[in-house]
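Can you keep this structure in mind? I'll have questions shortly.
With one protein chain removed, the remaining protein chains of the complex are shown where they sit.
Then we have chain A:
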Amino acid sequence: MSTALLQELHQEYRRLYIAGSELAAGDFRLKRLLPQFQQLGERSPVFKKIGEGIAALLEPASSDGPAPGVQLQEHTLLLESVLYTQGTIAVDGTPGPLPVRNFTLHTKQPYRKLAPVLEALSTTGSGRHEIVVDAYKEGAFQDLRLLPPAVAALSDPYSELAEYAMTNILPSYGPGIAGYLLESLDLTGGRSEVRKLEVISRVGADEYLDQIFHAAGNGSEEIRAGAIKCLGGYEQYLDHLLEWSTDKKKAIREAAYTALAAGGSAQGGERLVEAFIKKKDREMVAAVLARWPVAEVSTRLAALFMEELKAAPQDNADKKLTDKVWDELLPFITALRRERSPQMDEIYSYVLQEYARFSPLGWITLIEHAAWYKENTPDNAALAELEALDKRSARFLPNYFRAAQKTMSPKELFNQFCGTFMDKLKALVGKEAKDAAQRSQLLIHTIEEQTVDIRRRNYQVEYDAAGVRQYSRDLLPSEEIAADWDPRWLDWFIKQDAVNLAGTFARPGHQGVRDYLIGKLKEPYKRRTYDYIPNIFKGLERAGVPEPERLELLMTALENNNVHTPYTFEFYLVKLMERFPASYASRLEAVVPKYRYECKQQLEYVLNSLRSAK
């Protein structure tokens, strides 16, 4: 049966549906088809019937016959039925075996678990990131059916989701994913294709180097850069990388530098030094080296650094020149950030010696970096250098203090920094007193950084149905404070009214700290009061105040606060509230309306547990 002819007729009928059945009468394209059907109709009754239909449409019999619309519907219905029996299942070409994947995944997830994730990955709108992240954590992506959407997510318009797929989801499939991604790699593509290459470089590209090399030479600029980065560390491509490192395009050069640095070959190092010396790409190379330092390169750059420092201007007469030189020096700091060697010691000693020269040039960053370097390579010489630096400017007190911590005993440390200050403080007036106060503040700040609110800890929020995770920060444990710090610090902190530190350093049997902290609670509330309330209560616990008393103090604090509602209570405080005796329920109920935001939820949660404990 001539299916093509039937198809053609179907197209003509379709045209009449679009144009209107009134136009069927005398339609010349239908007329053209009619003889063929009539001819075939002599042998086949179906074609005969269809042919009669065409004829009836072309020449409507009379006004009392069925309307052309009805006829068109009738004949199309017949034609469609015939066509439905003529559908071909033939395949063009001979099938070969299915491609083999290096990994198999199961398909055990039920619809209700899969569908929301698929929807999140195939639509736009809010809340998708959370669904995807949760699903990934539950291991849902080990279901085969989520793999193609996970790959498609690389081009998600919401870049955070795309990045998540790139850094977490896809690498979790292991090295097998690389081949799969390469199959669909579009060499002319954009960001999503680069992400594919990024995934490949994460899971390892060993088996697919040919294809990646091809992409590195033939793709769009972005693709080439991505592919070149994957080739670092493979010796057979070294020559190409060297060639690309002199490419006209910046992105290609950068990719080549990255690959060379990651590869760590001698020739590659040579090329990096060359590029650094030429100054044009200095910043770029420095950023690359900061991530992938190469030992020989560092040694040679250090020598160069010293040379250029020595050649730096003597004064700020030519501002433009000073700035230019500085721009050329900064990449050294970046590139050599992690380098530690006698050579570097010497460089930064030189910088500190030349304080009087570099400081007026405005190169404070350089001096700060030197101070930071010295602080982290503590020996007596470095300490002396930092002490001298501190005398020049108080901003370097923290560096000096931290370096001293590493070499001095706790007692010496306290004597060095506070023993003298305190004596002096009494006698000082005017500017000197102001300086001393500034130094005290700096010192407090430095010590706070080391002891207060360190150590992030994650916890599951119980009062929120969604089970969001939050984190709290802890103080340095009491045992470490007792071992590493002089006991006199506590008195000094109280004197300085450093409430966070007083709470942190509080210890049992010290009446002063107990009175001081309770006194702080009784002070009128200010906007910032809440910031240190958790540390006051932590301090009271450290000071050995019995729990019932602390609970009462906390309850009173909740009642007294009339000024400011924080957004959320610190984890420690909530944990403490959970220990409230059941008798507090009514007091708590009375204060709940005063609070808003998450605090309110927390208090309600505590209240619920109090009631259920009853």
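FYI, a residue touches a chain if its C-beta (ideal position, glycine included) is under 8 Å from a C-beta of that chain, and two chains touch if they have at least 3 such contacts; residues count from 1.
Everything below uses one rule, namely that contacts and distances are computed from a predicted model.
A chain of the complex is left out here; the name its UniProt entry carries, from "SWIM zinc finger family protein", "CbtB-domain containing protein", "Phosphate transport system permease protein" or "Peptidase metallopeptidase domain-containing protein", is "SWIM zinc finger family protein".
For the options A:54, A:132 or A:147, the residue in contact with the chain missing from this view is A:147. Check A:45, A:110, A:524 or A:546 against the missing chain and you find that the one touching it is A:110. Considering A:17, A:471 or A:597, the position touching the chain not shown turns out to be A:17 (whole complex).
Chain A residues in contact with the hidden partner, per the touch definition given at the top, are 3, 7, 10, 13-14, 16-23, 67-70, 72-74, 76-77, 80-101, 103-105, 107-108, 110-116, 118, 144-145, 147-148, 460, 462-467, 605, 608-609, 611-612.
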